[in-house]
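Have a look at the structure that comes next, please.
Heads up, one of the protein chains got dropped from this complex, but the rest are sitting where they should.
Presenting subunit A:
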Amino acid sequence: MKEEDRIPRDRTDEQTVTSLLSHLQEMRQAVPVNYQLKTELKKQLLQRMKELELQKTDSVVVKMPHSRKKLLRVCAAVMIAAITVGVYSWWEKDVLAVDKQGLLTLPAHTTEEQVDIDPTGKEVAYLVSPSVIRTVSVDEKKHPENISLPATDGEYRALSWANHNEQVAVVEQSGKQARIWIVDIPDQNNVSSSRLLKEEENVTYHSPAWSPGDETIAYTRIKDGVEEIWVSSTVSFQEWKLAEGSQPEWSPDGRFLAYTKAGKVQVMEVRTGNISVLGDGKWPSWSQNAALTYTSPEGGLVEAQVDEKPFASKELELLNLFGEQVVRGSWSSEGNQLLVVHRDEQPKSLVISLASR
């Protein structure tokens, strides 16, 4: 269909339409224009044009860094991939990741036996002069808490967290008197209280260690320069000497007692009294029933399997703690966290970190 057919028009129509269009045009002309807006909007647009121009310039300027960024991203991705492969291979060799590096930085005079980790690995307790235990939450969900110890003229030297009870054992040295205290950790229902477990003159005590069921505490007793390991019951007043040496540590199943003697780590099977020497080192700590970690003279961590003959030992890698000489590594009772102690020279301090597999 032709357009002329679809849009029929005659002369009358055309005249009417012409006058209509004329009318519409008049009306259009009657509609006012806001010329003030026209001027103001032009200024606004010119300003915006300048801004856009600047943005353009900036984008040109940042173009080079952007390409560099891209290159860097690719490099980073390659490095991450390489590190991942490396980490994986190291993991196979047994690697511990230090995930809480520098959790605590304590004064240089603090010793490694004045710090301990709770059985679950969620809290760390340490001795604060003159007679306070401070507990800190590893995940920082709880505020640090102070637990007061019996007043002393001397000092508190060592601390050990019980395996099951909310208790810690602390060693006090006051003049010639050495004491072992059992301190209840306060909670919502109980206040803190202390009980004297053992007191002796002319000796020094060190490194208390709770037995797996918390029924006894082994400790180092030094008299006239001789280091011995003694055990005191926490429920009766029984006590007995177990071995010559220091730094006792019960295996989780209570089958073995690890300790150091003459700079060597030894393991005694409690039932038979058989003693095995693992190697040079100190501060043994059990991660599992038969897996013992200790600190080598070089400041590394060594793990030994004591149920294999000959003992299988391997060095543990500590990621993120390169070059630091570990003073002590102490596993939480559940074996999930390792409290790592090392010393910093600048500034002189004792640094506490946490590692896990």
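By definition in this document, a contact is a pair of C-beta atoms (placed from the backbone, for glycine too) under 8 Å apart; a residue touches a chain by one contact, two chains touch by 3 or more; residues count from 1.
Note that contacts and distances are computed from a predicted model.
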Choices "Sigma-70 family RNA polymerase sigma factor", "ABC transporter permease", "Urea transport system substrate-binding protein" or "Phosphoribosylformylglycinamidine synthase subunit PurS" - which one is the UniProt name of the chain not shown: "Sigma-70 family RNA polymerase sigma factor"
Residue touching the undisplayed chain, where the options are A:Q36, A:S236, A:T272 or A:Q346: A:Q36
Among A:R28, A:R271 or A:K309, residue touching the chain not depicted: A:R28
Residue ranges of subunit A at the interface with the undisplayed chain: 3, 6-7, 9, 13-14, 16-18, 20-21, 23-38, 41-42, 44-46, 48-49, 52
